[in-house]
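Here is chain A:
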Amino acid sequence: MTSLLEIKNVSRSFGGIHAVQNVSLNLEQGQIVGLIGPNGAGKSTLVNVITGVHPPQKGEILFKGQHIEGLKPYQVAAKGIARTFQVVQPFPEMTVLENVMAGALFAARKSNLLQAREAAMAQLEFTGLASYAHRPASELTLAFRKKLELAKSLAMEPKLLLLDEVNAGLNSAEVNQALELIKDIAKQGVTIVIIEHLLKVVFTLCDEIAVLHQGQLIAHGTPKKIVEDPQVISAYLGARFAEKYGVAHE
Partner candidate 1 sequence: MIYLQYLVNGLMLGGLYACIAAGFSLVWGVMNIINMMHGAFIILGAYIAFFSHSLFGIHPFFSMISAGLIVGAFGYFIQKGLINRVVGKPVLVTLTLTFGLDMILNNAMLAAFTADYRKVVLSESLGVAEWGGVFIPLDRAAAMLLALLLILAVYLVLRNSRIGRGILAVRCDREAAALMGVEVNHTYAMTFAIGALMAAGSGALMSAVFPFSPITGYLFLGKAFIICVLGGVGSIAGAVAGGILLGLIESFGGMLLGPEHALTLAFTLLLLLLIFRPRGLMGVRGFE
Partner candidate 2 sequence: MKTRHIILTLIAVIILAVIPQHADNYMLRIATTMFMYAILAMSWNFIGGFAGYPSFGTAAFFGIGAYAATLTQLNGMSPILSWIFAGLVAGALGLLLGLALLRLRGHAFAIATLIVAEVLREIANSWTDFTGGGMGLNLPFSSMTPEQAAAYFYYVMYVVCAFTFLCMLFTARSKLGFGLRCIKQNEDAANMVGINTTLYKTLGFALSGVFAGVAGGVYASLTGYIEPADVFDIMITIKAIVMALLGGVGTIFGPIIGAVAFLVIDEFVWQNFLEFHTGALGIIVVLLVLFLPLGLVSMGRYSIFGRRTNK
């Protein structure tokens, strides 16, 4: 069975900066994969490359066996890949409902506005935003805007969901809520890649973790393996953290 997403030797540079260097990675359907690494490691760039914002200069990307490198973002979206942004990107003056409708109408190819509206309401219920449906998106607090991003992405009916630092700026109660939501999404069969700095999130949620450092993939495996990997420890985790988490997971 082919992997859901195959990233093969993908490279992308900007000017002199090699943001992503020769990264190869496979994702299987139904996994929750964490993507971690220090700032500037290339995590967001990799997501941008997958979603078509920046085409790879080298390498290939196959989604469900089809080549998607070089496709435009809207085409990638239609194939079934959705992503959230680190800095949320809503349609500020449209209502919450309309924001989510956009996902349903275009990426999920609903045939008319009515169907899109229904699908959108369903996602708003799922994410707990139903009571805000007719407020302008700009009125939401940060935590709710993150939920809106999520609802919008879900309305796109993705097979693969890329979450870029969905917890940044949230307090711990909000983070827990977000975690539960992500678990529910995974239960529906959506494959998830989650870029995160909050390691407790990554280690509790993810089946596998990929570690990027200076554009290169330095480790890929189960949380336990990652925590014991000396390269990862020196590049990102630090010895004390590794010790604490290594022991906890035993």
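Just a few scattered comments:
We take it that a contact is a pair of C-beta atoms (placed from the backbone, for glycine too) under 8 Å apart; a residue touches a chain by one contact, two chains touch by 3 or more; residues count from 1.
The set was built so that all candidates are chains of the complex that A comes from, given by their letters.
All of these numbers come straight from a predicted model, not from anything done at the bench.
Checking the candidates 1 or 2 against chain A in this complex, the single touching one is 2.
Within the complex formed with candidate 2, the residues of chain A that make contact are 51, 53, 72-74, 77-78, 82-83, 85, 89-94, 98, 101-103, 105-109, 112-113, 152, 156.
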